[in-house]
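Can you keep this structure in mind? I'll have questions shortly.
Missing here: one protein chain of the complex. Every other protein chain is in place.
Labels for the chains are A and B, by order of writing; each one numbers its residues from 1.
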Amino acid sequence: MTIQLIDELIKVCMVLLVVLTALVISRRNLISLINTYALHSLVLSAIAFLFFLGEGANVFLYASILTIITKLWLIPALLKRTQKIMKIYTDLEYHYLHPTSSIFLSLFIVIIVFLAFSGIKDDLGLDPFNYFGVVMGFSLVLIGFMIIFSRIKIITKTIGYLVMENGVVLLSFFVGEMPFLIEVMVLMDLLALVAITSILGFGMNSSIEEFHKRLNPFRNWFKKVDEK
Amino acid sequence: MMPTLFFQSGVGLLLIASFLALVFLHVKQSRIRKCFLALIILACVLFLASSLSVLLGGDALAFYLMLSGLRVSLSIDVLAAFFIGIIGLVGLSVAIYSLSYVEHVGSERKKNFMLSMMAVFILSMVLVVASHHLLGFLVFWELMSISSLFLVLIDFEKEETRKAGIFYFVMTQLSTVFLIFAFALIYNHAGTLEIITIRGLPPFIASLVFVSLALGFGIKAGAIPFHKWLPYAHPASPSPISALMSGVMIKVAIYGIVRFILLLPDKKLWWGILILILGTSSALLGVIYALKEHDLKRLLAYHSIENIGIILIGIGLYMLFSWYSQPAIALLALFAALFHTLNHALFKSLLFLSAGSVVHATHTKNIEKMGGLMKTMPYTAALFLIGAISISALPPLNGFVSELMLFQVFFSSGVIASPMMTLVLFFALSLFALTSALAAACFVKAFGIVFLALPRSKEAEMAKESGPAMILGQAILAVLCIGLGVFSFQIFQQVGQKAGISFDLPNLLLISATAVFIGAVIFIAVRGISNRNVRISETWGCGIASQNSRMEYTASGFSDPILTIFSSIYRTKKINRRSFHDHDSAVFKEGHAEVLLLRFFEEYLYLPVVRLIRFLSSFLYKVQNKVELDPYLLSSFVAILALLLYLGVAIR
Partner (left out) sequence: MSGFIAFAIINVVVVMALAPLYISLVKKMKAFLQGRKGPGLLQAYYSLWKLFKKEVVYSSNSSFIMRVAPYISIISALVAALFVPLLFIPDDYSGFGNIILLLYILAVGKFFMALGGLDAGSAFGGMGSSREMSISSMVEPVVIVLFAAIAFVFRSTNLFEILREASHGLGGYASLWLLLIPLVIVLLTETARIPIDNPETHLELTMVHEAMILEQSGRNLALLEIASAIKQLLLMGIIINLFMPMGFNLQVLFPAGILIAFGAFAIKGAFLAASIGVIESSVAKLRLFRLPNLFALSFFLSVVTIMMEVLL
């Protein structure tokens, strides 16, 4: 494959990534939210694979395979299990922002990031193509952040965190290579996070406040032990 | 010098008309009022003739008038002639409309006084536009404000009118204050009072002049956030006057903006952005407020704000594109703004005049009490419909053409080198599109509720079609609305040849002809193949025996979805507290519900200023009244001493 074709395909993938991010922002159905996230990761791994084809560095191939294994299969499967246990199908509670306004805010984020990076673009030695990737990656990080603080259900918060991580990975593709080891560690982190969510979310109505409530009896239990 | 003569005799005729109407203030015969109006009509025709000769001939006129020993130098170039043409056109049709409308205005004194002031009002607007001198501009500007104030106060018995009058007076004087400030700065630094030669302003002073001019003209034009007087003053005055004020007077402010922006040297980028922001917010908020309004004339007044916004968008785009040195696109934007000025003058006067007929026939301004007027007032309904189509920017009428030109300017914003600015322009574009769609929604509401379905009150049922003079006055405007739209391609070909640019407009004449042809074919085909039986029956009323007007959709019901979607802009808060006797919220104990309407601009912009002024004046009042004589003298003494000291320093 020629370099031009690969570049075009990467562009198309980034387009898809943007579409999926917008969907993640506006979905309310948890199952489709998880599926959207899985697709998001699939596109990310496709980008990594295209980079591997383009530049031939094996790191990209490993990253691609690792992404497919963990983010396309492991994490969504765990999240789906949690969701099944929790018996919650839609997420209708928000802090500060409603989906419509979050879409506008994310548009604003993209523009702000674009502006912020336009000043240091030349210092970083980015051509327009890489520049767009960096802007998209960084905006994904911020959009994930936005999802975390604007949703109340932890399962959605988790997905926000995952989107954020995808943004970091995308950023690392374009701005320079992140050591592969760190990437693996981050993925372990993610797995741990999802695992904890699924363990804690067991049968709960799943908001952070409820965690406290659920944990409170344990504290009393310890107290009782002390008294004895 | 025929055009000059036309103009001068027009001025003379208006002076005579206003003088005679004041002299014969108590005359009862309606014939003599017809004579006054005939004088006004003749004057407007003369103005129109002189403006057309300048526009077609292309030579600017420069001359002077002797008004009671005062030498007033005037000059009419193409820009001024264009605006004088607008004033002449609208003045003409309003005067014809008034031939029968004036008989419905209160007492004899009021009728004659209204005519007198109307003549002065038209005269002052023409002279403001023609003024060649800053001082003359100011004097006629004040004359325009005062005469329109009198016209607003015609129905001074009503509390509401007096409040509107005071509000209008304060705002219009504020606008003059800013203008005086700007003109003083110009005189100080440019050393001349001639309007065509403003040169040599230092950059900072130029910016200051620009800001105060934008404020002064912005207040008069009713741009948001200085719009508050407009929805009060326009509904309070008699309908022909509303038409004049909304159709023409706020355009004079637009003339001021265009005139001085063309003159001011080394323009900055942020000037254009400021005007664009002013325009976009006026356009969007104007139409959003209009959607909520159920007072027909106030609804139209809010639409004036919207359209002023659209004109300002055009001017802002002109400034932006000329800053980025794209003269062709910039000129297109300027022409769009000017053409929209003309269009808005035509369709808004038309709408105000037909609204006047409706209000006169139904004795109410509340559209919730109208309905079904299509059957009792068919001509007025048709004319209002033309105005509504035009203001909703639907082809092939004129309102569409000017908005199309603006859309084309927006669409070509890719030529700008700065990506950020391109994005900003695309945002402005989306808001602009929203504005025009909301305007269409609003006029479906206005036309549908006022003219269609069943009458909602006794008065609406008894409404009578208005007299032929009133219809004729509106018909002139309606024909112009259609003509300027359908023949826009041909008109702008001529204009383009003169101005040396090419407009890429679609040929609406061809498209309308095609549409008529297709319509004819369809009509014949449908008649050929279809069943021609027609049955008149009652609307299905869900099983209720006979339908009445209370089953219709109301105006508030119609606009409710949009109000709910934009509820964050209206700043309305719905409070709904309930308490129950039992745990399952089944047995209702007591409740409390209210809708809070926050008048954003009033609470956060106007009232704080008022409070500040009140605080200052109460402070001064204390100083002046409670202090004894000696400290009072001492303070004067100190002041004089300080002044002397300052003079001494300044001289050295």
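Assorted remarks:
Rule of thumb we're sticking to: a contact is a pair of C-beta atoms (placed from the backbone, for glycine too) under 8 Å apart; a residue touches a chain by one contact, two chains touch by 3 or more.
Please read all numbers here as calculations on a predicted model, not as lab measurements.
Considering the complete complex, the chain that is not shown touches A, B. Of the listed residues B:192, B:281, B:549 or B:572, the one in contact with the hidden chain in the full complex is B:549. When the omitted chain is restored, the residue from B:5, B:328 or B:510 that touches it is B:510.
Across B:57, B:557 or B:608, the single residue that touches the chain missing here is B:557. Residues of chain B that touch the chain left out of the display are 372, 374-375, 381, 389, 392-395, 400, 404, 407-408, 410-412, 414, 419, 422-423, 426-427, 429-434, 436-438, 440-441, 444-445, 447-449, 451-454, 506-507, 510-511, 514-515, 518-519, 522-523, 526, 529-531, 533-541, 547, 549, 551-553, 557-562, 564-565. The set of chain A residues touching the chain not shown comprises 8, 11-12, 15, 18-19, 22-23, 26, 98-100, 103-104, 106-107, 110-111, 114, 128-129, 131-132, 135.
The rule we apply is simple: only the chains that are shown with their structure count from here on.
Measuring from the averaged C-alpha position of chain A to that of chain B gives a distance of 51 Å.
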